[in-house]
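With one protein chain withheld, the remaining protein chains of the complex are depicted in position.
Chains: A and B, in written order; residue numbering restarts at 1 for each.
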Amino acid sequence: MRRPLLPPQILRLVLLTLAIVGSYLVARAFLTPPTFGNLGWYRAEALVELRARPPVYAGKQACDECHSDQLQKLAKDSHKTLSCEACHGVSREHADNPDILPVKLTGSHCIRCHEANPSRPKWFKQIVVKDHYGSKCTECHVPHQPSQSP
Amino acid sequence: MKARLNRRSAITRLGGAIAGLFTLSAARAAKAAVQQMFVASGAPKDYDPSKHKWLMCIDVNRCIGCGLCVEACKKENGVPEGPYFRTWIERYIITKPEPGSGKTRGETLVDSPNGGMHGFPPPPVPKDQVEHSFFVPKLCNLCEHSPCVQVCPVGATFDAPDGAVLIDPKYCIGCGFCIQACPYGCRFLSPVTHTAEKCTLCYHRITRGLKPACVEICPTQARIFGDLKNAGPDDPIRKFYENNRVQVLKPHLGTEPRVLYAGLDKEVR
Partner (left out) sequence: MTNEMTNLVVEVLPRFEGYVYPNEGIPHPLWGFLIVIYPYITGLVAGAFIMASLVRVFKVKALEPVYRLSMLTALSFLLCATLPLLFHLGHPERCYEIMMTPHLTSPMAIFGFVYAWYLMAVLLLELWFDYRQDLVEWAKVTRGFKGIVYRAFTLGVTDESYEALALDAKMGWILSIVGIPSAFLLHGYVGFIFGSIKANPWWGNVLMPIIFILSAIVSGIALCTFNYMVLTWIRRHTVDMRCLDTMAMFLFYALVVDAAVEALDWIHRIYAAEEGFSVLKTMIREKLFYTLNLGQATTGTLIPWLLLGSLQLLRKRVPEPIRRRMIFASAFMILIGVLAMRWNVVIGGQLFSKSLRGVMGYKLEFAGVEGWLMGLVLLSLPFIILTVLVKLFLSERLPSSEHTPQDSVAAEV
């Protein structure tokens, strides 16, 4: 009787192994995303998808298009480092459609930054609100030019 | 005979396997065509990541702890409500030492109520007990050797070529390994998407020429953002790293964080 090439157990196992490894390789060809590995060990398409999210805040540059006079006044005084949306809130809709008005401000905005707190740096202008003059900040301060009186 | 049967069945099986392998190439072309249809679009196509290297730096001397940045980040990125923060502010209150104790400092109190999102309440110790106090904004440290990227098992989080460390929300399996590996606590598992999330430097803004929301909103320019590959001599980020002696967080861990802090104290971890 002719002896087989390999013992029967080994032959059966080798075929089984080839089948398993083969199906793994086929699965891998199908299930690896198309842009994977282009730029590194990740889906390069993810960069495009992450960029595609629409921004929420409009940004100070967007306000400059229509309100450059206000921004020029702002740039002359100590609030020049502020972005408009820090006080006026998200204004993207307004930037796209000026008929939609941004948030109307109240004095709580001023206190959030200017309430005296020992943790705040010493160069920063802080007041103890209950000891400070008046009831409304805008009685004595112009928000865009805080050193000026209205 | 048993031997011959074995050989015949073996040959037929091998033949089948080889035929299967040949169909692979045809199947691959079909698969690529199908997947091309699903490729996302809609983002600005004129952005080349290799031409930029983004960095954010923090000037601790300028932070006033207003928390506008934390709020802005949550709004800009749709961060879920609750203990989930892509950026946050920590307050450090270092008290004076007990007289006669021979120490330079008393105890250090650190807090971050709701990440500092609505500002900070008055300090828990009286003003005359405070030796030093300051606010430290925290965010992803954009590590050169990010441990988070190293441990991701599938390649869902990665170092983008332009300096940001990003997460692919469609690929992340939500195992949480990266969250455990980050020494700075800047990652979290979103209860909404069930994937890991972190500061992306507002990738969708910076690739359109806008600033990250936190930088945009910061009233005192405590957060300095810039493009290291396109920074002119007057660029704030260049002035920051050229004029300041800086520190990084947890340098002993070897993560080589790129985010530079000016004005840090030894108590900040």
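Simple rule for what comes next: contacts are C-beta pairs under 8 Å (C-beta built on N, C-alpha and C of every residue); 3 or more make two chains touch, one makes a residue touch a chain.
These numbers were taken from a predicted model, which means no experiment stands behind them.
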Which displayed chains the hidden chain touches across the whole complex: A, B
Absent-chain contact - pick from B:Trp88, B:Phe134, B:Phe225 or B:Tyr261: B:Trp88
Touch criterion as defined above, residue of B:Phe134, B:Tyr171, B:Phe225 or B:Tyr261 at the omitted chain: B:Tyr171
Residues of subunit A in contact with the chain not shown: 7-10, 12-13, 16, 20, 24, 27-28, 31-33, 36-37, 41, 106-108, 111-112, 115, 129
Touching residues on subunit B - with respect to the absent chain: 2, 83-85, 88, 90, 109-115, 118-119, 121-122, 138, 147, 149-156, 171-177, 179-189, 193-195, 253-254, 269
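Throughout what follows, only the chains that are shown with their structure count from here on.
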Subunit A residues touching subunit B - in the complex, by the definition given at the top: 1-5, 8, 11, 15, 18-19, 22, 25-26, 29-30, 33-36, 39-43, 45-57, 59-61, 79, 81-83, 85-86, 90, 112-113, 115, 117-121, 124
Residues of subunit B touching subunit A in the complex: 1-4, 6-7, 10, 13-14, 17, 20-21, 24, 27-28, 31-32, 35-36, 39-44, 47, 49, 61-68, 72, 75-76, 91-93, 119-120, 122-123, 127, 130, 133-135, 155-161, 166, 168, 170-171, 200, 202-205, 207-208, 210-211, 213, 216-221
